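Every protein chain of the complex appears in place save one, which is left out.
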Amino acid sequence: MILNEEQQMLADLAERIFADKASVDTLRAIRGGSHGNDYDQDLWQAMVESGLTGILVPEDQGGMEFGLVSAGLVAREVGRRLALTPFLSTAVLGAIAIGRGGNDDQKSRWLGPIASGELIVALALDESAKHRPERVATQATAAGDGYTVTGQKTLVLDAANAGVFIVSAMLDGTPRLFAVEIGAGTVDVEPVVSLDTRSMADVRFDAAQAELLDGDDNTLDAVLDAGRAMLAMELVGLSRAVFERTLTYLSERKQFGQRIGSFQALQHRAAHLSVEIEISEAMAFQALAAFDSGADDASQQILAAKARAAETARLASAEGVQMHGGMGMTDEFDIGFFMKRARAASELFGDANFCTERFARAKGY
Amino acid sequence: MILNEEQQMLADLAERIFADKASVDTLRAIRGGSHGNDYDQDLWQAMVESGLTGILVPEDQGGMEFGLVSAGLVAREVGRRLALTPFLSTAVLGAIAIGRGGNDDQKSRWLGPIASGELIVALALDESAKHRPERVATQATAAGDGYTVTGQKTLVLDAANAGVFIVSAMLDGTPRLFAVEIGAGTVDVEPVVSLDTRSMADVRFDAAQAELLDGDDNTLDAVLDAGRAMLAMELVGLSRAVFERTLTYLSERKQFGQRIGSFQALQHRAAHLSVEIEISEAMAFQALAAFDSGADDASQQILAAKARAAETARLASAEGVQMHGGMGMTDEFDIGFFMKRARAASELFGDANFCTERFARAKGY
Amino acid sequence: MGDLEAFRAEVRSWLEDNCPEEMRQPLASDQDHVWGGRQWEFSSDGQRVWFERMVEKGWTAPAWPIEYGGGGMTPAEHDVFKSEMKRINARSPVSNFGFWMLGPALLKFGSEEQKREHLPAIARGEIRWCQGYSEPNAGSDLASLKTSAEIDGDYFVVNGRKIWTSYADRADKMFCLVRTDPDAKKQAGISFILLDMESQGVSTRPIQLISGESPFCETFFDDVRVPRANLVGELNQGWTIAKYLLTHERDNIGGEPPGLLKGRDLAKMALEAIGADEAGRLDDPMLRADIARLEIDAMAFRALVEHTRAKAEAGEGVGARSAMLKYYGTELNKRRYNLMMDAMGGQGLEWEGERTSGGRYAREWLRSKGNSIEGGTSEIMLGIISSAVLELPKG
Partner (left out) sequence: MGDLEAFRAEVRSWLEDNCPEEMRQPLASDQDHVWGGRQWEFSSDGQRVWFERMVEKGWTAPAWPIEYGGGGMTPAEHDVFKSEMKRINARSPVSNFGFWMLGPALLKFGSEEQKREHLPAIARGEIRWCQGYSEPNAGSDLASLKTSAEIDGDYFVVNGRKIWTSYADRADKMFCLVRTDPDAKKQAGISFILLDMESQGVSTRPIQLISGESPFCETFFDDVRVPRANLVGELNQGWTIAKYLLTHERDNIGGEPPGLLKGRDLAKMALEAIGADEAGRLDDPMLRADIARLEIDAMAFRALVEHTRAKAEAGEGVGARSAMLKYYGTELNKRRYNLMMDAMGGQGLEWEGERTSGGRYAREWLRSKGNSIEGGTSEIMLGIISSAVLELPKG
């Protein structure tokens, strides 16, 4: 697919903001003080000002009401700059969960604050170390007008700063999504210091007061699709960035009296990698467009995109470190940050194996 | 493992005989007239004269009574020279099936003729296009002193020249091995022209008179182990041979004013391949030695050896064709014969996927 | 816009009236292709009628100028024409290397006389052309070719050998790269000439591939005399034309596999051959994973092909990026045929016999191995990507 004019403008905008605000230096600074709860507030502010936080929020709630392709253009920049930002948790997952699942009251309470950057939303799905969205032990119980939820969640992004949690819990034997407002009950957030400094936490809900998100049967599916799609774009962005740095290094570094980029074995590996990146990016864009157009096979395409992007990022970061040699192994060089980020982004919402397995199942074999 | 003196002598003997008798020219000649039933009779005669046909036959039946490591040294030459010979079917599988499963009468009737090269034995196990040795529809029925077997077998090596068939058939719900002498009932052999000119056939048994091979519960397992082990060695031998030819080509062929073996990208691929071959060979020898010493994990090791040897041969023949360029695609060059042989030897007795699957299962995961 | 729609209506109606029903079926085999040429014999009336009608319209070469026997269509009209042809699945009425290689080269580099002599003959399907590029000792390094053409009065005298000339044994003429200056360095001494395959001293020999018979031939030149008027472009400047055509050739890589697997579902073939487990999954978990990975990669590759096409249609040049498609597409196809063989098991070992239509699995699997060699090897493609796309330093 080719970007339309609106998307191209958005791509340029996102690139400009991230080039200006997000850098590995910021990441290093946040890492220095990190306890699993920080993000880049300057960047977030800039995203608010340019409207990116409302990219998926309807216009009547103060948003841009764009599609997943547009959000993906931002996610690509997130990956490229290794940005620490609640964009995924809030502007994408929160906006979709509430936008598709919320009633008018919920939408009006939360979508505006998402667009204005005042509200951070955290999605609490997983309960074990591997992504298994249908294995939900967390229970929802009717209580008065609403519900309470009780259970233990893990890998919850941006939990430490969240005002609203979107929680999957079993109701009458079926997993459903609920919203829990902070302060509305017992929510215990235990931040985890993650290898890529992403804000992450274990979260325990103890009979926390919850509202059912009841709008659309497929809300959870849409959230999972969107999560995987955004991470695919993050992975594509970081693959491109680590590859660009590697190419630069290959063109500058000398060994045996030659620039190492002139060694044919490295050239062929770099060329192969460049093709993998092109293909993964094309797949990711196509999958996002399929989601936006409501294509039947959008979920399959997104699984394919995430699986491929994860493998590509693994290769790109591994080649990046290896081709940088000893320097690539030092914390002083930035290259290792891409490898860490690639690992985390690959794992979240299902790794390549998970996505490939589901893809095969969806295809009927 | 390191070869002992006896094994080293045997290795030298086998190399000499095969260098002298077996060549791709013979293969071409047989292919020219092939209808799925020919083998290299000169080579077979030389093997008889040097005792190789009796390599696994007990001394009191006129054999050498060596182990699988020794037989493997011959199998490696078979692969290396792309020899068309009933060595596997008769000298290995026949000798083991009868040696372990036969009673004294059966041994004395058949083992001597195997050693003397008079009898060719064909093993009829598979009934579908993929190797699934436990899926046996062929039925054995008690009849008088003995049995009759009825069923359809496929991928039967050397059937067209066989005097005795070893057949797996269900007896009281359990798969057992039976021996069927040619002329002892209705055996219909339909030769298949195979891609590597190996003698292969579909065989139909119609209430054919059969004798139970009743000696040892594990006879079928031993036969399967031996079959996989020998094919692993064949694959190692052919990998070495195709790699040697490729190295020679790399050292001679010029492009862009340089010998192509001086191109670093090809050097690294060749170096990687050489390591794969070394490792596959070491694994195969160790597995064969494990079988000979009766180690508990011999079957697992053999599965590992076959899986690896198949993958290595696939890589070696693919790199061989690719590095030979257009010439490698022509029937005039010998290189394609290795690819064909690699395919067949990988498929028989379970391909790499089959062996890896069984390996994982045996390891308990 | 109105004009174009009028044109579309005209084309549609003419095609409806003139394209025989049987010419609207997909080609069942290579035999259904109409190559044209002096010795051509039509295999059906429909084939002949369709050919004759299209020749008369000049629509065998729709975008060539009318004065050279073409249809004189503008690029926009040509797009309309192609879409209308596709709409009814119309077969190409005639095609050979003259249409897709020599024609474009002559239009760009030929003299007025050459255009008038050769283009109408191609368009009318009278002359079937073949391509004389590769030589036994100049594979990937095409520019090191040795076939010589010495000038003798008004003639070139050609000696040497070409390889991989598709259908050289059935073609009427060959466009050919020859060395006209043995002292110049490589590319500098090459010329592009046209020769008649019936000339004295030309002989051909078919090449048997590891997969069996093939359209490829070797072609031998023994003091073949070629008029100097048959030189295209300048003397010793043939490499420019060669490069133009090589890039042209590489652009034709799409997402669909050629051969047996075209339009066939690998997973379905595997399920039929191997069966499913109790959970409905292909009963070979490792092959299942390999097929899923392949399908994902194939879908992703098609996405890149589509993207590249869309960019090209939007006027952005594709350039060296076509090497990416050639590289990945052919490697993908080899993987695909490997997996087919894994799925087919013993049936893949058959070389003859009805059950496998003459060993089709094995033969097409072997044939696929050539994909990453012909039209520029994968190694050449990686080199092009490295230098022209990534701009890595030269070795």
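We call the chains A, B and C, going by the order they appear; numbering starts again at 1 in every chain.
Convention: contacts are C-beta pairs under 8 Å (C-beta built on N, C-alpha and C of every residue); 3 or more make two chains touch, one makes a residue touch a chain.
Quick caveat, the model's predicted, so the values are computed rather than measured.
Asks: In the intact complex, which of the depicted chains does the undisplayed chain touch?
Replies: So, taking every chain into account, the missing one touches A, B, C.
Asks: If the hidden chain were put back, which residues of chain C would touch it?
Replies: Per the touch rule, chain C residues meeting the hidden chain are 285-286, 288-289, 395.
Asks: Can you name the residues of chain A that touch the chain not displayed here?
Replies: 126, 128-131, 154-155, 192-197, 200, 254-257, 263-266, 314, 318, 321-322, 325-332, 335-336, 339-340, 343-344, 347, 351-354, 356-357
Asks: Tell me where the left-out chain touches chain B, residue by residue.
Replies: Against the left-out chain, chain B lists 1-2, 247, 250-251, 258-259, 261-264, 267-268, 270-272, 274-275, 278-280, 282-283, 285-286, 301, 304-305, 307-308, 356-357, 359-361, 363-365.
To be clear about the criterion, only the chains that are shown with their structure count from here on.
Asks: If you average the Cα atoms of chain B and of chain C to get two centres, how far apart are those centres in Å?
Replies: The computed centroid separation for chain B versus chain C comes out at 41 Å.
Asks: State, to the nearest whole Å, the distance from the C-alpha centre of chain A to the C-alpha centre of chain C.
Replies: Using C-alpha averages as centres, the distance is 44 Å.
Asks: I'd like the Å distance between the centres of chain A and chain B, where a centre is the mean of that chain's Cα atoms.
Replies: Distance between chain centres, rounded to whole Å: 52 Å.
Asks: I need the residues of chain B touching at least two other chains; which ones are they?
Replies: 263-265
Asks: Which positions in chain C touch two or more other chains at once?
Replies: As it turns out, chain C has residues touching two or more other chains at 379, 382, 395.
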